[in-house]
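All protein chains but one are shown at their positions in the complex.
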Amino acid sequence: MLKGIPTIISPELMKVMMEMGHGDEIVIADGNFPATSHGKRCIRSDGNDIPKILDAILKFMPIDTYIQNPITLMEVCEDDPVNPVIWKQYQEILGKYKYTGNLNKIDRFEFYNRAQKAYAIVATSEKAQYANIIISKGVVLL
Amino acid sequence: MLKGIPTIISPELMKVMMEMGHGDEIVIADGNFPATSHGKRCIRSDGNDIPKILDAILKFMPIDTYIQNPITLMEVCEDDPVNPVIWKQYQEILGKYKYTGNLNKIDRFEFYNRAQKAYAIVATSEKAQYANIIISKGVVLL
Amino acid sequence: MLKGIPTIISPELMKVMMEMGHGDEIVIADGNFPATSHGKRCIRSDGNDIPKILDAILKFMPIDTYIQNPITLMEVCEDDPVNPVIWKQYQEILGKYKYTGNLNKIDRFEFYNRAQKAYAIVATSEKAQYANIIISKGVVLL
Amino acid sequence: MLKGIPTIISPELMKVMMEMGHGDEIVIADGNFPATSHGKRCIRSDGNDIPKILDAILKFMPIDTYIQNPITLMEVCEDDPVNPVIWKQYQEILGKYKYTGNLNKIDRFEFYNRAQKAYAIVATSEKAQYANIIISKGVVLL
Amino acid sequence: MLKGIPTIISPELMKVMMEMGHGDEIVIADGNFPATSHGKRCIRSDGNDIPKILDAILKFMPIDTYIQNPITLMEVCEDDPVNPVIWKQYQEILGKYKYTGNLNKIDRFEFYNRAQKAYAIVATSEKAQYANIIISKGVVLL
Amino acid sequence: MLKGIPTIISPELMKVMMEMGHGDEIVIADGNFPATSHGKRCIRSDGNDIPKILDAILKFMPIDTYIQNPITLMEVCEDDPVNPVIWKQYQEILGKYKYTGNLNKIDRFEFYNRAQKAYAIVATSEKAQYANIIISKGVVLL
Amino acid sequence: MLKGIPTIISPELMKVMMEMGHGDEIVIADGNFPATSHGKRCIRSDGNDIPKILDAILKFMPIDTYIQNPITLMEVCEDDPVNPVIWKQYQEILGKYKYTGNLNKIDRFEFYNRAQKAYAIVATSEKAQYANIIISKGVVLL
Amino acid sequence: MLKGIPTIISPELMKVMMEMGHGDEIVIADGNFPATSHGKRCIRSDGNDIPKILDAILKFMPIDTYIQNPITLMEVCEDDPVNPVIWKQYQEILGKYKYTGNLNKIDRFEFYNRAQKAYAIVATSEKAQYANIIISKGVVLL
Amino acid sequence: MLKGIPTIISPELMKVMMEMGHGDEIVIADGNFPATSHGKRCIRSDGNDIPKILDAILKFMPIDTYIQNPITLMEVCEDDPVNPVIWKQYQEILGKYKYTGNLNKIDRFEFYNRAQKAYAIVATSEKAQYANIIISKGVVLL
Partner (left out) sequence: MLKGIPTIISPELMKVMMEMGHGDEIVIADGNFPATSHGKRCIRSDGNDIPKILDAILKFMPIDTYIQNPITLMEVCEDDPVNPVIWKQYQEILGKYKYTGNLNKIDRFEFYNRAQKAYAIVATSEKAQYANIIISKGVVLL
């Protein structure tokens, strides 16, 4: 444990976030997501849910302001009656870090393709459906 | 995720528990424990506390009945006024799995030595002090 | 050995099943299947037959309900008089886990292609012909 | 599968048996044995019991005739009322391969030490207690 | 050395033959063949000639009966006056294992392509020209 | 780059600081220190001097309060007229992080031995002599 | 440290510069550049800025004189009011090493593609925007 | 050192020459050639020039007699006044090993492509320009 | 294959002989020798006997003239009536390379210890008993 680093962030996850640069993407995936098969780097985060880890990640990671859709979600499948209430929670967390833009939605298989190109996938145990989220990293200006 | 496997157990942790045999030990360590430096195999479990993971481990792992002290804790350092209330919680969890025996206590550096010989260390983010615990694996009789 | 885990499941196989996500596929192959050459991950299960290991796998792995054909077999080659009685046994095992849907059949070389994309192949010593089977993993809802 | 090779023998096990030389030892361990922690090379044989794999191994491996005790078992712990009937089965299998000598018995911890020096440990799912057995490889004279 | 295993077969070669399945191919190459550059797995067999190792391999490996040309040789280059008498020797060895079918011949560069897709190449020191041979593995029926 | 993480800290260094636990030590070494030969893990920090990296490390790393001498320097060799003014700078930086305790000094070869047992060595390009410093990590209480 | 080698050059960076040949390219990237994801070899240089490391590199590395544009920068994005004053500094440093040619500019995504083909990327902590620079290595004539 | 092996040939180079087969190519590259970036296997030979190592290689390696151009050089770039006198030296060395055929010349970038497909590149410190040479290995007839 | 290199010498064996220096030892072991378990580097030479490979090795390797016993054999075990006629063959081969000194003999377990310190063990399929031989490498004077 270090001072000022939330304990939910593993050493590996912090290293990966620091290695990422402008435009690199990180996927935070729910418990059923095929993370190992679709990710270049898969970081396990078993036992944790997404909102808590999303909050911890955004404490450090700037969101890309050079593109229109730096935040991407998985669209609800046609005919699926699920209403992903977790998205509201995401908006609050993003707002806390001054992001008030769009939440882009793409369909399941397009999402899988994006995940395969992402820098890393964090494999959580999130139980909510359609909870997967992609963040494009922005720049830190000093 | 699989049916009947608590999500707090990572694929790596389950593999390690299955590889362990009679007499092999597993350490569940708190957030300040020097786990990487003292363990042959270090399994990260950032963001999780010990009681929940202890419960999940004991669902599968039998406790050694061939020895007197299959459960070991780290003794409170002399002059340290801490009263580790988490030990009561451990007793309840152990009782749930029919273990009503002794909770052996050894001093900090003896504990470090035992950890170095253990099969694996699970590195949690547990905040309670003196929360580290060692379990000796028993046998499954069929 | 762990409580509640069938001994036929190796530590490596359990880890792989836990790493798999929604839509990932596992092949359970017979003794003559070219498993090492066609699989990304080949898990040896020498000395075991398929029905016993299929039963053990389905105890933990949910079957995909989002697609029409989550179970796939290798079609009998044209002119081959073999009648794969083992398929009946598979239907019983699948029924035990509430799967009463279709058993999809594809030809030998299409099956090989699918196997190459699967998450893992379990290489058994099953002697029955046309005994190879592919399972698409579903989701666990909590 | 190959002609004349029992299917219970994995490719890895055959390779290991061929690499072994005069005086090298192989341990066939039961399901509760701490095989990974005590073996230089651990070969999983989940789902299989010892008599069947012992028989298959002896089909190929000569027993050491240069020493008095080429076959070693784990002694029943003091006060343990278990009567290991599986030892009779071992004697029959050994007799089939012309070994009619002594079955040496050593205590649990001495057995663990021997296992650590052995060339390999085969980790079976044998359920019988005190079923672990060590074989010293002999020479093939041509 | 093991009972019943010809000494010319290395531990690695035996492991590879056991891992191979129906339709996988093995190339036995002469001393001038570019084996390392053209093979996924190159098994050295320096000092040995092909007939002896072919005989040893066929003792264990079934020949594919599902295809017309399970045995493939390298065609003599146009204008090359060489008459590969070793092919007669191959026919005798194959006959010993009940193969009386065709010896398929393909040109040098087609042969190289096949070798690159084969499961393994055995690099011998065979001196005879046009001695390279490919075997497609068949099934063992029990 | 991440928000709130000094750029002088590399991804690898942050990971290492997070993996370290109570009592693990980190050495910050000058440009002439034999860091690769004496360290279990050597983290290059070429082009940087020690005060700046010490400051950045202490922003995150708690100093051990369980021992008397959590900060260790290399004693000036006998007869060496050097007066390490950099130590004053260290005291200011340590004071900024509320450490006002002792600066322990040990001789060159004892220092080398400690470095070999440390968790990691940061190899800087610090030019000042006797600038090497060891920090024992403390605990974070939450 | 060695005589005559600037301390900002790490052992790894020197090795890489020596391995590079005529036409190989090295990217010196700012702190926000996606260096790990876009580079075949990523050499960390955290805490350092580009002008100092550029100067050190050019002390050893000849610039390619066989092509028109051996030096490449990232073009300012359309509508971005930034005026990269650091480019002037680059021209002075390049002039010091007798390069008075063109500073080629290519757009951000073309720059990313070039970076992916480059021999290595040096990941600095440079804060100036549009500071990334690519150098094509020339020949040393003796 | 071994009897009869020139000391300029490193253990790695000899191994590579022995692994090569009919039609495999080896590049002997000058000191400015981009050998690491263009070679599957790069064998360093720093401090040595090409004629001496060419002579040593040809002592063991037969030149391909099945093709018209077993020896390939890099063509002088258009407008480059260089006259590669080293080619004469090559012809003498080749003549010593009974090769009196053509010295094929291809342009710089075609040469780079060939190098990328070659079995290995020997990276010398040869200073002469246009000194790079490719040799196609022939067969040894016994 | 290369000109002048006997085909029985594998690329790996040649590399190892070249890496060896004054005083390093090589063991040529028979088919029953525990070569993998007792050797730092084990080079398989299945299918070959010792005299042929000994001859090929001595073609290149000088015998140590600085010590009294550069050639070592395994002493016949007490009460073993075997008369190792192969030793005569060894003397002839050694004589061919001008070695007329002593053939040192040490007992089986001392031989095993020497083998463990040797640079490499060549694992042949030699059938003769007591055929193992150790050679101490000498110097090449130029």
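Which chain is which? They are A, B, C, D, E, F, G, H and I, in the order written, and residues in each are numbered from 1.
Simple rule for what comes next: a contact is a pair of C-beta atoms (placed from the backbone, for glycine too) under 8 Å apart; a residue touches a chain by one contact, two chains touch by 3 or more.
Values in this document were obtained by computation on a predicted structure and should not be read as measured data.
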Practice prompt. May I ask you to list the residues on chain H that touch the chain which is not drawn?
Written response: 1, 7-13, 31-32, 44-48, 52-53, 125, 127
Worksheet, complete the sentence: Contact residues on chain F toward the hidden chain run 29, 31-38, 77, 127, 129
Fill in: Missing-chain contacts mapped onto chain G
1-5, 7, 9-12, 14-19, 59-62, 139-140, 142
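As a working rule, only the chains that are shown with their structure count from here on.
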Practice prompt. Using the touch definition from the top, list the chains contacting both chain E and chain H.
Written response: I
Worksheet, complete the sentence: For copies chain D and chain H, the superposing rotation on Cα atoms, rounded to the nearest 5 degrees, equals 180
Fill in: Length of the line joining the C-alpha centres of chain C and chain D, rounded to whole Å
31
Worksheet, complete the sentence: Multi-partner residues in chain F (2 or more other chains touched) are 1, 7, 9-12, 19, 139-140, 142
Practice prompt. Chain pairs that touch, all of them, please.
Written response: A-B, A-C, A-F, A-G, B-C, B-D, B-F, C-D, C-E, D-E, D-I, E-H, E-I, F-G, G-H, H-I
